[in-house]
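Yeah, one chain of the complex is gone here, protein chain that is, but the others are all in their spots.
When the chains are written out, they are named A, B and C in that same order, and each has its own residue count from 1.
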Amino acid sequence: MSDTTEANIQVRIQPHDFDAGIEIAALTDSRFDIGAVVTFSGLCRDENGSLSALELEHYPGMAEAEIIRIAEKACQRWPLSHLLVIHRFGKIAPGENIVLVVACSSHRQAAFDGASYLMDFLKTRAPFWKKEHLKDGSSGEWVSAKDADDEALKRWE
Amino acid sequence: MSDTTEANIQVRIQPHDFDAGIEIAALTDSRFDIGAVVTFSGLCRDENGSLSALELEHYPGMAEAEIIRIAEKACQRWPLSHLLVIHRFGKIAPGENIVLVVACSSHRQAAFDGASYLMDFLKTRAPFWKKEHLKDGSSGEWVSAKDADDEALKRWE
Amino acid sequence: MKVLYFSWIRERLGMDEEELTLPSEIKTVGEFLAWQKNRGEEFEAVLEFPDVVRVAVDHEHRDHDETIGDAREIALFPPMTGG
Partner (left out) sequence: MKVLYFSWIRERLGMDEEELTLPSEIKTVGEFLAWQKNRGEEFEAVLEFPDVVRVAVDHEHRDHDETIGDAREIALFPPMTGG
C-alpha cells in the first residue's frame, strides 16, 4: 500500500447525518483530474409502515479498521483518486441516511466498480448490526443477514 | 411503457450547475421505500492544464428525447423508483459539473446498474458534442468519440 | 424539410440549419447523404467519409440504410461526445 493510496481514503463512523452534495464538493473542489464521481447512499426503508427506527450498533475501532481495509483493496484494484465512506450509528428513522460511499476517478467505470465493490464488502464484513424499533413501542427483531449479500461477493472473485 | 414508469423519469438539459445532494433529497424526502440511491457526476477534466473551458453543444429537443428513451429502457430492465438525468450545455470550466445521473431503487444493485447503463448509453447516443477552448485564447479541437465508449455498451447486450 | 447541422459539420458548412426540398427519388438516409455530397465543396468535404456522419430523423437516430419517410426534420452530426 503506497502512502498516496492511503491518503485518499477517508472513513467516518458517526451518529449524525451527512450531505452527499457537500461531500462530493469537498472532494472535487480545486481538482481538475476527477472526471467521474459515483456516490452510493443507503437509506432506512420501511415498506410496511410499522418501523419507528432502526438502531445501528457497531464495533468502535473495528468498524473503521475493517472499512479502511476494504477501501484499500478497492484502491489497489481500480484507479480511484478518493474513496470516502460515512456510516452512521444510533437510531435512524425511516427515510434517513445510513451510509454514504463516494468514489472519485478519472474514469467512470472505475468509480462505479469501486463504489459497488465497497458496498458489497461493507454489507458482509463491516461490524454493524441493525435492530428494529417498532411504532407500537415494542423492540422488534435484529435484522438477519441476507444470503444474497454473500452471493454478491462472488462477482468480485 | 406504463404511466408509472414514465412518471419516475426526469430529464433536464440546462446551462446552469446542479447539486447532487439537493437532487437526492428532492427524490427521497418523505419516501420510505427507497433503500439505495446511486449518483454519477461527470466533471470537466483538464489534466495538462491547458484547457480554459469545454463548450457543450447539444441538439435541443432530441437531447431530451434520446435520454428519456435510454432512461425508459433502464426502468424496464431494473426496478428503479426514480431516474433523474441533468446534462449541462454551454461553456463549462475545468472542475465543473457536466452531467448528473441519480438512480433510486429499493435495492443497491439495481441502482448501480441503472445509473451505469444510463451513462454508457448517454455517452454514445445522446446528441452532445464537446469543443475545447484553450487558455491561450485559441479554439481547440472538437473532442473525438472514444472506441472504449462503444465497447462499454456490449456488456448490456 | 428542415435540415440541421451540429458540431464540426455545422462549422465546416457555415450554417446550423436550412430548409430543403428533397427530390422524390430519395428514400433512404444513405441516398440523402449521397445527394448532399453533390451540393458543393463544403458538403463534399464533410461527407468524404459518410460512415462517420450520424443522422437523426425527427429526433431519432437512423442508420444509413433506413428510410427517411415524411420527415419534418433531419439532422447531421458527428459521433456524440456528451456525458
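Basically, contacts are C-beta pairs under 8 Å (C-beta built on N, C-alpha and C of every residue); 3 or more make two chains touch, one makes a residue touch a chain.
Note that the coordinates shown come from a computational prediction; the quantities given were computed from them, not determined experimentally.
*Asks:* If I'm reading the header right, one chain is hidden. Which shown chains does it touch across the whole complex?
*Replies:* A
*Asks:* Just one of A:W78, A:F112 or A:F128 touches the chain that is missing; which is it?
*Replies:* For the chain that is not drawn, the touching residue is A:F128.
*Asks:* Pick out which of A:P15, A:G61 or A:P79 touches the chain that's been left out of the picture.
*Replies:* A:G61
*Asks:* In the full complex, which bits of chain A touch the chain not displayed? Write them out.
*Replies:* Contacting residues on chain A, toward the hidden partner: 42, 56-59, 61-63, 65-66, 87, 98-99, 119, 122-131, 142-145.
By our rule, only the chains that are shown with their structure count from here on.
*Asks:* Using CA atom means as chain centres, which chain is nearest the centre of all the protein shown?
*Replies:* B
*Asks:* Measuring centre to centre with CA averages, how many angstrom lie between chain A and chain C?
*Replies:* Using C-alpha averages as centres, the distance is 48 Å.
*Asks:* What are the residue numbers in chain A that touch two or more other chains?
*Replies:* In chain A, no residue touches two or more other chains.
*Asks:* Do you know which chain C residues sit against two or more other chains?
*Replies:* In chain C, nothing touches at least two other chains.
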